[in-house]
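For this depiction, one protein chain was excluded, whereas all remaining protein chains were kept in their positions.
Coming up: chain A.
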Amino acid sequence: MFQEKKRMHYQVEAAAAWSYYMRVRSMEEDQMERVARLASQSAVVIFSVSSCCMCHAMKRLFCGMGVNPTVHELDHDPQGKDMETALMRLLGNGSINTNAVVPVVFIGGKLVGSMDRVLAFHIGGTLVPLLKQAGALWL
């Protein structure tokens, strides 16, 4: 009798742990999905933090090119922290600035990356065609 109770107790615990794990995973996936969803809503989407100066530079860069980007300020979003984690996972370790995650740019729903990637594309001459393709720029 006692052993049965114990077994059931373990089973309940295991089930609880598993469901917790599944909830966390779904939350992350939710955030990933949310990020993806937000990213495909406009031609150019910038995930930013309002106090971040590099984000300010990114916004000015696109505005200077005549693009009107959609900006999501993560510090003004209740789920901002989770979204930041999701973005970090998407970026990997490729960027120069490893401290800050933002700014992150999506063009045409596809991930471009941080400021260094954007600058590399712009200097290389591939940013403008990408923007035109996404419909963010007209001649």
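Simple rule for what comes next: contacts are C-beta pairs under 8 Å (C-beta built on N, C-alpha and C of every residue); 3 or more make two chains touch, one makes a residue touch a chain; residues count from 1.
Assume contacts and distances are computed from a predicted model.
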item: Which of "Zinc finger protein 207", "Glyceronephosphate O-acyltransferase", "GPI mannosyltransferase 1" or "Transcription factor TGA7" matches, in UniProt, the chain that is not displayed; value: "Transcription factor TGA7"
item: Contact partner of the left-out chain, one of A:R25, A:R60 or A:K132; value: A:R60
item: Missing-partner contacts on chain A, residue numbers; value: 51-54, 56-58, 60-61, 64-65, 96-97, 99-100, 115-116, 119-120, 122-125, 127-128
